[in-house]
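Below is a slice of the complex: some chains, not all, each in place.
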Amino acid sequence: MKDNAILLISCPDQRGIVAAVTAFIREHSGNIEDLEQHVDAEAGAFFMRLEWSMEGFRIPREEIGSRFEPVARSFQMKWDLHFSSRQQRVAIFVTREPHCLFDLLARAESGEWNGQIPLIISNRTDLQSAAERFGIPFYVFPITTENKQEQERAELALLEEFRIDLVVLARYMQIVTSRLIEPYRNRIINIHHSFLPAFAGARPYHAAYERGVKIIGATSHYVTETLDEGPIIEQDVVRVSHRESAEKLIRHGKDVEKIVLARAVAAHLEHRILVYGHRTVVFR
Amino acid sequence: MKDNAILLISCPDQRGIVAAVTAFIREHSGNIEDLEQHVDAEAGAFFMRLEWSMEGFRIPREEIGSRFEPVARSFQMKWDLHFSSRQQRVAIFVTREPHCLFDLLARAESGEWNGQIPLIISNRTDLQSAAERFGIPFYVFPITTENKQEQERAELALLEEFRIDLVVLARYMQIVTSRLIEPYRNRIINIHHSFLPAFAGARPYHAAYERGVKIIGATSHYVTETLDEGPIIEQDVVRVSHRESAEKLIRHGKDVEKIVLARAVAAHLEHRILVYGHRTVVFR
Amino acid sequence: MKDNAILLISCPDQRGIVAAVTAFIREHSGNIEDLEQHVDAEAGAFFMRLEWSMEGFRIPREEIGSRFEPVARSFQMKWDLHFSSRQQRVAIFVTREPHCLFDLLARAESGEWNGQIPLIISNRTDLQSAAERFGIPFYVFPITTENKQEQERAELALLEEFRIDLVVLARYMQIVTSRLIEPYRNRIINIHHSFLPAFAGARPYHAAYERGVKIIGATSHYVTETLDEGPIIEQDVVRVSHRESAEKLIRHGKDVEKIVLARAVAAHLEHRILVYGHRTVVFR
């Protein structure tokens, strides 16, 4: 595990940003391991991800923020500072489909990620045994129209109790409301089983079959208050033909879903994503 | 050039279709070179494409239809018979974008296809010089709200005069009405510059950019009276990122458009497509 | 679970095969649900997969073979008959990498396949806990130059004791010899972590990195006596760039490996694969 600092910056585009930020790192003997920047010329916006080694860096980690603040202010930056040594805590929400859940659990267990999964939440009990296979606490919150508000509050309390950093909706078949979204803004990732914006809403594979498309896909995105319209993080597709029934589309689609979701979660855990408007910058 | 017969069949699914049809070919000493069939179990529909060599086949080509008719009737078949030795005649409609036009012309010239392009029709003069490079007559029919009906009639007359089999809308930026669609039902192929049903309508790349998708695509389909909703023949995609401006999406998209359109045209010219409802069976 | 019969046929190409086979099914009231055929014109070889419903079929399953034999003989067919109602038994061989193993276990557990996994075999103990999570017996056969012959015999005995139909080498890092290959000809599937024939042998990702390729891939194939040269069943790729280190190639590659392996196993379990020479016909 490297001990790196990661700085995510967004600000109005202007001259001298890169020079100022890299000079700051350099002055304090930081060795830049990765720098990516992006300018949205039309929006006049500047984005940067900077990763440098803490080894030999002359500012202690708790002071980096205050020491960087003058640079940030002079360019009206929004910024976030992360450390690769800190392992993030991920809660997974599921309903009935196991493929994304199993895939996420296997990755966590294999050490593919710098993240741990302290709990799984579901509105049903179907996937309890899957959770148990991996020894992870499984909490069931059945949702009805009447109890939704109360259940979401209980879920939120649990997320806070477990100090959860990221929520992953791994084919969770309930609409999440602003009670959860607000405190976890840009920290709830959903997988939608279509190539958005095509086939938003329910039963996308059946809709894709009906329309006779030759390619199906999946989309991972941050959850916002508007269903299936949050900022897209990752998408991928698979070619199909007239031979595939709706059931076969579902089967082929599952493989795309789990890969697309896993890529989005990995990018988030590595602090590679900047959200602006309803778009994302995903540095590789 | 092979001298093959190609039979396209659709009928209600029932026992014994393949046996009956292949027995018919066999009885008259036909050697089947390719047979593909597809059953849509849900719709109870059967589709088949059969290609056999005319060499040694004991029925002369003009009598095959009448001799096959009893078999067809007993299974309530709709069928079409084609001969690979007959070169099809393709009209291309364009407006301003040259990439699909150049690609189609180059393929025809290179002998990639069993088709010829006797004329190009446009509502503007922009691509006249491209047509002239390949020595193909270029007809201009400027379209206004007032003259549209009249111009389409003139276009149709021209298509008939040139005995056109297939119309290809190669980024033709006018809506084609039923005056042309009706006589060329399932014989007008359009390329739409998005992954339908996402981003139907105008300016799809700008819409894709706005939505922040990570993959863009193109769709070729038969033209119906409902814009961008005809049966899809072929689709393909290309991965993009936040780095691509709308202008770069357009540029990357052009490559996908021309390949997707060319594949659809090739499939049509080889009699590989069966339309049912608003879906297609495309045999490879 | 459907109760279907599946017939896989290969024979010299000749007139009347399809007619004869479909007539046989029809005579005994079989309803063909899927028929795919392929002619390799150059090799003069014919291949067919026929799936029909046993419901209402007038020959009991144990007699189908003998009743079909005259048809088969008249066309010099090699054929295999399978029934979808019979669940196949799959042994997985592993070494250290867990991603393919977890993926296969999750699919079996989720009921994605018509197959069960009664045992896992390894030359090391690393993945024992993964096997235990899914409650599957895990047998360890450490391999040295001295004991290889003896250990393979013991493995073979175990495979026979468990009546294993298919062996899957899920990143098993030992060369399997003809002692195992011979009795499991075309029933051992390996995943190689490159796009074969590029980068056969050890450390393919490092070789790919060194060569500076822009796409990496994975290949599943039947195991033969010649390393990495067995008939290819499935391949897929993922785009990479100069940004990816060899370690990142390994990480991206894992996702391709597990999907490619799973597709090959699924195709085998559904009896969609015919091997001829060192090529495969994989019906979709």
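Of note:
Letters A, B and C mark the chains as written, and numbering starts fresh at 1 in each.
As a working rule, a contact is a pair of C-beta atoms (placed from the backbone, for glycine too) under 8 Å apart; a residue touches a chain by one contact, two chains touch by 3 or more.
Predicted, not measured: the structure shown is a model, and the values here were computed from it.
This structure file shows 3 copies of a single chain, while the whole complex it describes contains 4 copies.
One rule holds for everything that comes next: only the chains that are shown with their structure count from here on.
Between subunit B and subunit C, the superposing rotation on Cα atoms measures out at 180°, rounded to the nearest 5. Farthest chain from subunit B, judged by C-alpha centroids: A. Although subunit A and subunit C share one sequence, what matters here is the overlap of their interface residues, and that overlap exceeds half of the numbers used.
Annotation: 41 Å between the Cα-based centres of subunit A and subunit B. Distance between chain centres (mean CA atoms), subunit A to subunit C: 35 Å. Residues of subunit B in contact with two or more other chains: 41.
Remark: subunit B residues 38, 40-42, 195-199, 211-215, 217, 231-237, 241-243, 245-246, 278-282 touch subunit A in the complex.
By the touch criterion stated above, subunit A contacts subunit C in their complex at residues 98-99, 102-103, 106-107, 109-110, 112, 130, 133-134, 241, 243, 251, 254-255, 259, 262, 284.
Of all the residues in subunit C, the ones that touch subunit B in their complex are 15-16, 18-19, 22-23, 25-26, 29-37, 39, 41, 239.
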